[in-house]
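Every protein chain but one is kept in place in this view of the complex.
Moving on, here comes chain A:
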Amino acid sequence: MENTASLATGPDGRKRRVSYFFEPEIGQPTDPFPSHMAHKLILTYGLDRHMEISRPYLAGVFDFTQFHSPEYIQFLASLTPMNNKDPSVSLNKSRFFDLDVNRHTNSTIFNGLFDYCRASAGGSLSAAVKLNRQEADIAINWAGGMHRAKRDRASGFSFVNDVVLAIAELLKVFKRVLYIDIGFRHGDAVEEAFYNTDRVMTVSFHTYTDTPFPRDGDRRELYSLKAPLKNGLKDKSLRNLFRPVINKAMQVYQPEVVVLQCGADSLAGDFTFNLKVKGHGACLEYIRSFNVPLMVLGGGGSTFRHVARCWCYETAIAVGVGEQLEEELKVNEFHYKPNFQPDFNTARDIEIIRNGLLRQLSQLIHVPSVQFQDTPPISAATEPAEVDMEKRQVTQNLRRSKL
């Protein structure tokens, strides 16, 4: 296996205890969620023989309000297809939903929205508890990964942020959590939720259009890594960025547990990235090889059969039989209609982002591990020498370069 950080022949080379959560009762049979379709594939390929399968705990209002505001949850609980058109509901919708959510909410998802959230969040909570109790090495919840739901605001397909809830649960036992997000959109809500603590580091690979305005000089930025990527991102570009950055993050931050959001909207044919299932799965494969307890979550993805294929492949990787399913699942093929976009991320672009992130990470070595609350930004006075050096270096290089 060339895509790993450790040797496959080590004592626990291929085998991990994998715990998988799936709730069959949620969702319409005629309009299944991608996690349902993935589950079907998983059973078809016999992956159920390799892992523990459980029905998740169904989270409730109490669980949701560990992060979300009570008013928001109340609103979610009260929504039905019947009152969808009520004026009062509409008012709240504009308060609690983003514009893009409103587009989504016209679908039948509404019919079991609250139950969907309960299963999604419940699965992630169950996964967290499994890892907390050391009953599994890898815990999977494809219904989870709703990384954009804010405390009192839905966004995209995310209504309840199971990722935040799960990480909060993990923090009861693990000192440091590394959250990695390879969904197309920026995992901003997760980053935001844990912005003030150094016990969670977030690393997100997403579309460049999602980049927030960074708080320059703020130490907290060191724990919120962002890789804004251009359209057409292909396997190779992602790999050249993902592996060195994650490698360094693991080294420098030494997380005790890793949470990986495997949003399939970064696959080709969905938004504007061009990842194949192979390249997408390679991320999981790489992280798995560090032998750190790992939570694997789903996410977005609009072409469900691609999503299902992707998550089935990633399940196979988790249990250690990924290679055997590559042919069957056609992981090395593009599945979108021929409208080939080039990868606008040049090697140079990737290099720049990589260098930037690696530099950020190396600053962590010098920063003592301090629990901060509302740390004000570092003033220039604290590190004047370094700043000047950098400035001088930059301007020198500028004059040399063609800019």
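For this structure, a couple of remarks:
The definition used in the following text is that contacts are C-beta pairs under 8 Å (C-beta built on N, C-alpha and C of every residue); 3 or more make two chains touch, one makes a residue touch a chain; residues count from 1.
To be clear about the criterion, contacts and distances are computed from a predicted model.
The complex appears with one chain absent; UniProt names that chain "ELM2 domain-containing protein" among the candidates "T-box transcription factor 18", "TAFII28-like protein domain-containing protein", "ELM2 domain-containing protein" or "DELLA protein".
Only one of the listed residues, A:W142, A:F174, A:Y253 or A:Y313, touches the absent chain: A:F174. Of the listed residues A:K15, A:K40 or A:R305, the one in contact with the hidden chain in the full complex is A:K15. The residue from A:V129, A:M146, A:L267 or A:I287 that touches the chain not shown here is A:V129. Of the candidate positions A:S35, A:S155, A:S204 or A:T272, contact with the hidden chain is made by A:T272. When the full complex is taken into account, the listed residue touching the unshown chain is A:E192, out of A:D115, A:E192 or A:E326. Summarising the interface, chain A meets the missing chain with residues 9-15, 17, 19, 21, 48-57, 62-63, 66-67, 69, 122-123, 125-126, 129-130, 132-133, 135-136, 150-152, 164, 167-169, 171-175, 188, 191-197, 199, 207-209, 211-217, 224, 226, 228, 230-231, 272, 342-344, 346-349, 351-353, 355-356, 359-360, 363, 374, 377-383, 386-387, 390-391, 393-395, 397-398, 401-403.
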